[in-house]
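Just one protein chain is left out here, and the rest sit where they should.
Naming follows writing order (A and B), and every chain is counted from residue 1.
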Amino acid sequence: MFPARIWREFPQRYRLEAVKNKDTGEVYFPPRYVSKDGKKFNGEKYILPDEGKIFTYTVIDVPPSQFKDEAPYVVCIVELTDGTKVTCQITDYQKEWLAIGKKVRLEFRRVQTDAHHGVISYGYKAVPAE
Amino acid sequence: MVGIVGYGAKIPRHRIKVEEIAKVWGADAESYKRGLQLTEKSVPAPDVDCVTLSVEATKYALRRAGVTGDQIDALYIGSESHPYAVKPSGTICAEAIGATPHCHNADYEFACKAGSEAMFVCLGLVKSEFCNYAVGIGADTSQGAPGDALEYSAAAGAASFVMGRENILAECLYTHSWMTDTPDFWRREHQHYPQHGGRFTGEPAYFRTIMGCANALLEKSGMKPADFKYAVFHQPNGKFPMRVGKMLGFEREQLETGWLVPTLGNTYSGASPIGLTAILDVAQPGDKIFMVSYGSGAGSDGFVFKVTDRIKEVQDLAPKTRPQLDENKIYVDYGTYAKYRKKILKND
Partner (left out) sequence: MRDVAIIGVGMTKWGEIWEKSLRQMFVETAYEAIADAGIEKLDGMYVGSMSPGLFVGQEHIGALLADYLGQKNMPAGRVESACASGGLAVKCAFLDIASGNSNIILAGGVEKMTDVSGDGATYALATAADQEYEVFHGATFPGLYAMMARRHMHEFGTTRRQLSHVAVKNHENGSKNPLAQYPFKVTLEGVESSTMIADPLTILDCSPITDGAAAVILADMETAKKVARNNPLVKIIGIGHASDSIALHDRPSLSGLEATRLAGERAYKMSGKTPEDINVAEFHDCFTIAEIIVLEELGFCPKGKGGEFTEACNTHIGGKIPVNTSGGLKSKGHPVGATGVAQVIEITKQLRGECGDRQVEGAKVGLTQNMGGTGASSIVHIMEVL
């Protein structure tokens, strides 16, 4: 992975930085440059809450090449406490625990390692919080 | 007055038992458990490394400190398992907690002493008023060579401390550092696993160095073991810290709170710092804490802390250390452990 591509996403992946549209109250994660209905807006930095619930999930048994050493792993959509939804992996789970609605917390983890030689991509993953 | 303003520890959920490792190597689990006085150790999942542990521990520390990332003027991670040979770990952690860009940063390495080294430098920086807040972290995801005695103990964990001059929860009264060139344990460039001098790591290395540091610190402070509610030493196995504590005149009750190694393993740079977090979790105002780390090569950093009234306000602000160690464990078998720790030969 070329470093610039992950580097420019660090504010979102490391610190959950979103943008809040001060005109409408909408939260954009990742940030948007015009509003969802195509208007310029007054934005401010907004940090997403790191707690939420599993909205939906799946267990990936057949992974793409960059995750071939990780399968099976769980990908989910978390609905955070402010209603924002994010896609990420669930880690440190036990299979029987998995269900829609379970409480999770976002932690800082390795997401991709680009084999043994490339730049390591860090980001958020969900861990059980109940 | 300088000292700890916030602290936090992070211990991974995964564990492997001594029996599981012994089984693979045809070794006698009971004699390892007796000899090392430990029954299991923490295992980092593949998505965990010294940086991820540092970030989570530091988030907890900031929460207890009541300061934000942008107030941090310096951040140092001490580790012998930095994920990159060239490229700092500290920048990743600083970026994740929002401490960039106005921040001083360096990675430390001094075998198991790197964490206390980071703490020591942070205390110096806030005392000199070069920094208002400085974060010192000890974190490791250490590897022992397959089948080696170290494989039973090399574990993962991190402790992070925000040091400052105001809102202190444990004042640092005295420090002392003691070191010589003693090659008891090392890992050469490009090698996966460390090597060690067997029994040479004991008497002339661990015990001589810790005793040298601890005695000098007691003398400097004019205190005696009985003046302390708690003491914590580097804990490469269950036996050593208890023995060195007794040699110095500490009682078992003073040592037990920070003695995590029997179920945690040796977290290297995290070992005595995580022990300190477990003590702070239960300490009362006025308690005095004696801490001496040890890093092969070899040296020790010693600290005398005095707990302040503020401790009661912060203990519950973030997850405590003992529950992380005792609860929600996920046991893995040796195959999973070998896969997680990249001990299985694969094509790149």
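By definition in this document, a residue touches a chain if its C-beta (ideal position, glycine included) is under 8 Å from a C-beta of that chain, and two chains touch if they have at least 3 such contacts.
What you are looking at is a predicted structure, and each value in this text was computed from that prediction instead of being measured.
Here the chain not displayed is in touch, across the complete complex, with A.
Only one residue from A:Gly25, A:Gly38 or A:Pro64 touches the chain missing from this view: A:Pro64.
Residues of chain A in touch with the missing chain: 9, 30, 55-68, 70, 73, 75-77, 85-89, 100, 111-112, 121, 123, 125.
Everything that follows uses one rule, which is that only the chains that are shown with their structure count from here on.
Touching chain A in their complex are the following residues of chain B: 12-14, 45-49, 51-52, 55-56, 59, 83-84, 92, 95-98, 328, 330, 346, 348.
Those residues of chain A that touch chain B in the shared complex are 10, 14-15, 69-70, 89, 91-92, 94, 107-111, 115-117, 120, 122, 125, 128.
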